[in-house]
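The other protein chains are all here in position, but one chain of the complex has been omitted.
And then chain A:
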Amino acid sequence: QSFGQLAVTKESKALIGLYHGQVRCKKNKFGTPQREVKTLAVLGAGLMGAGIAQVSVDKGLKTILKDTAQQGLDRGQQQVFKGLNGKVKKKSLTSFERDSILSNLTGQLDYKGFEKADMVIEAVFEDINIKHKVLKEVEAVIPAHCIFASNTSALPISQIAAVSKRPEKVIGMHYFSPVDKMQLLEIITTDKTSQDTAASAVAVGLKQGKVVIVVKDGPGFYTTRCLGPMLAEVVRVLQEGTDPKKIDALSTAFGFPVGAATLIDEVGVDVAAHVAEDLGKAFGERFGGGDVELFKLMVQKGFLGRKAGKGFYVYQEGVKNRSVNSGMDEILARFKVPAKPEVCTDEDIQMRFVTRFVNEAAMCLQEGILSNPVEGDIGAVFGLGFPPCLGGPFRYADSYGAKQLVDKLRKYEAVYGSQFTPCQLLLDYANSPSKKFHQ
């Protein structure tokens, strides 16, 4: 009887929806590519590059991992080894299998063998000039059919492709950290990217075991763009006097697997600052909220997050319960702004986060960045940690009710302005109660 009761809950519907979405996103809607990718080259042996290499060799894809410095290359190769060795320790791989898998990986400092590469994924430093330089270098050595993919998290692909001699072969392949655990791959196409390139990129992503969504090019694509406003809101809430632990508690209570403040630490405060600025420039006031200077000050003080050992929290090897970084007290005091009590209940704080997320997601669908709500839900849940029990932003909009969402947005808009202005799509759905994102 309990089973029957549970089976018809919203959560159940949401999870079933996610399952169906996953299945759908594991199909290649572009068909079969002309050529199978047999040799993959990854540029940059950093955290992301090594992670991409790991999931590729794990599935039998011959991979070249290239870096500019021996030390960086060694670190990256060691990361792949550690990742596979972890599985050996858990006994899901034998040491022999680990060594055989590693044999698929070639680490090198030069471009030897690139003439045989079918696809190059660049995961170099997030700087447009460096990416341009790398693209030009690589195009000189790769064969004509080889695809150039960029793992950038926010630089528009068309901007990267501007210096390419074959923009139809340039595509974005945005992986999520840690690459071996996060299932999502966000593929970004420009209007110049060919269908076959897209088909190839999807095929490689599926081979690596990823759940794939394909979105159009734009600042922040889909995933980074939805997260932006929510994190801006997090900063504002921090400035209004709520401490990081409370923010985490509220977000996890809502259903986010990772608390919002911890998420910022995981992403990297410097990355968050960078993204906030870039997206702010692209989208203007709507992406405002907290003061980005807060992030910048944190970066100055070296509180970059998990990667630096300190962010909102202090990260120590072997310590499970993190303590709040006491250095944050001073920073938070500096940026304090008065709170507006009418929008500061626990529920309000949660809704402020979520509505900005959902609003932005709807905006992406509206603008055609997203091709359908299913991919929107999958992307949000598997890439950003949107509460799975709610099924994703669009499923949530359906179950909570678009009208209710718009009402909440209006409530906050009255206090904070254009950052909460509901997008046209949401308004349309609010006005026709029969209209649902998911039928």
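Simple rule for what comes next: contacts are C-beta pairs under 8 Å (C-beta built on N, C-alpha and C of every residue); 3 or more make two chains touch, one makes a residue touch a chain; residues count from 1.
What we mean here is this: contacts and distances are computed from a predicted model.
Its UniProt record calls the unshown chain "Trifunctional enzyme subunit beta, mitochondrial", which is the correct pick from "Trifunctional enzyme subunit beta, mitochondrial", "Unc-93 homolog B1, TLR signaling regulator", "Alkyl transferase" or "Vacuolar protein sorting-associated protein 33A". Although one chain is not drawn, the whole complex shows that of A:Phe81, A:Phe335 or A:Tyr400 it is A:Phe81 that touches it.
Listed residues A:Ser12, A:Thr68 or A:Thr106: the one in touch with the omitted chain is A:Thr106.
The chain not shown here touches chain A at positions 70, 73-74, 77-78, 81, 85, 96, 99-100, 103-104, 106-107, 112-113, 116.
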